[in-house]
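Before anything else, here's the structure in question.
In this view, the complex is presented without one of its protein chains, the others remaining in place.
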């Protein structure tokens, strides 16, 4: 069993805001992250796929295929977008790094399985100091 | 003459859009950077100050002072903000990386001069692939 | 279950020296790391907290709280300090990266538990080539 | 149980090519990675060793010893080499990042065991976007 | 005058070898860099363009255009190639980092000038420890 990882980046804006709370409650919990007009990040998405090494190719998964899946399922939908309003599959979700990681797992896991491999981990780096990992359970 | 540099970071959103142009013209020039609801970045601001080394301190400028100037003049105004609408000193400006570097120079140069030192360069890193430098002329 | 990580940095000096050994034995085992007047590093401390995502906030733990815990329990005690002599909770310990990671765990785990979350991993980066991970067991 | 990690780098060339396939098949699967005269990378090899902390040294393993093992078992054989033709222990193997990680494990695990410690993970970084991890099973 | 920079990467192999010298002379000067079957690197190419900021766009040069120039003039010719044999515009040249920087300048300067801007600097990063800068004179 080998774990192979691919990194892609995207630049997006978001706002942390719970619509069922008052502005004061949002300010108390989210602080500057709840700024009305949003803020943004250069996110790094690192996907780990696990599997046996194919003896003919030396690959767990062809990274060209993994890149295509990441671009089609996630990056083209979120890059240079506002994560609160522009992304259909994020609608109704508070776009915290944790929730983004879970949402990306839900799109990537079936697409990778269709390719005969298995998604192991989503790592999402929001800033050089803040990151999240999600293993699907 | 020694050059001393200090890095600070901020996370902000922006949109590249020329208000005197049609949406089609904006799309043609700015592409995905003109997305209506904006996008964002983790910016890195690196300020270079030049001067003689003070023999009593070994410093060109005390980095505690330089950090304070950077925070007060720039970072607290732009961090976790939308650069198109939230920042008074950026109003009416197309917030390209180039224009941001110039605007930051105009605020930092006099504050650093008041501290007895001289601003030499503004370096603004927008993504791991795109950066700007401005030397004031 | 999501894993969230926060990075903080500190600059400290230390000396690897076993006081029950002769200088020659220390030199043989620790080499340049046993230099009498010490040496130092820019350490990076990365704390991983695991937990369920709170549906109201989208957070495993509020990173503002995690940062406060890290600063109060570890960083303010070790930043710009000599780890052999300046830090009460490290007294009597050989300040290897391994031992530092364990000592930081012992301070951080209860503080994070009080916050309703669970410490999963301490990662301590000593140089760009040397790092340690500790999972509490 | 503490996990300690050491990073070493090497610069090597390789070509992804299955000798039992036609050139067209190789081109279809490996694309530009199958270029006849090869290409190359700055690889980063990160070795994780796990074990109890020795109370006399504060070490899981002396990093001087781990570095020596990494240099003697892997780095001196692959640095500034062509991985398809120059390295006896890689002969007959398609030098994908996955296969390299497994081959390095097979050389490092016994050498680290002789030193009284246990190899836990091989991490091999091929580019800033592609990496592999192998845990020996 | 603002300086704008764009980074692109490529992975290539090369061999440092002076064909007018004996193998022993090559070994004495180039050491492991003269390995017969070559070695390789992940190169980073950073191009600096200087110019006035266009008031309509906020740009010195549209980075989409600069990226296209870099890809067409340099990257597509050198990525996943052997720099000694695969690249027509490098034929007959000893592919040291210095010579590569000069060769890339000669292709990029006219293409950038056609775009109405001016090439200022080529920065070529060969490893995390070795880099070159060339300013055209």
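So that you can tell them apart, the chains are marked A, B, C, D and E in the order they are listed, and the count of residues begins at 1 in each.
Criterion: a residue touches a chain if its C-beta (ideal position, glycine included) is under 8 Å from a C-beta of that chain, and two chains touch if they have at least 3 such contacts.
Small disclaimer: the values here were computed from a predicted structure and weren't measured.
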Among the chains present, which touch the one that was left out? B, C, E
Considering the complete complex, of C:8, C:79 or C:118, the missing chain is touched by C:79
Residue of B:4, B:33 or B:103 in touch with the missing chain, whole complex considered: B:4
Spell out, residue by residue, where the missing chain touches subunit E. 16, 18, 20-21, 29-31, 93-99, 101-102, 128-135, 137
In terms of residues, what is the contact footprint of the unshown chain on subunit B? 1-8, 48, 53, 56-60, 62-64
Residue ranges of subunit C at the interface with the undisplayed chain: 9, 11-14, 32-33, 35, 37-42, 79-82, 84-86, 127-128
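FYI, only the chains that are shown with their structure count from here on.
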Judged by C-alpha centres, the chain sitting nearest the middle of the protein is A
Type of subunit D:subunit E copy interface by residue overlap (half), same or different: same
Note, CA centroid farthest from subunit C's centroid sits on chain E
Sharing over half of the contact pairs with C-D by residue number is what counts; pick that pair out of D-E, A-D or A-B. A-D
So, in whole Å, the Cα centroid of subunit C is separated from that of subunit E by 41
Considering subunit B alone, which of its residues make contact with at least two other chains? 128
Chain pairs in mutual contact under the definition given at the outset: A-B, A-C, A-D, B-E, C-D, D-E
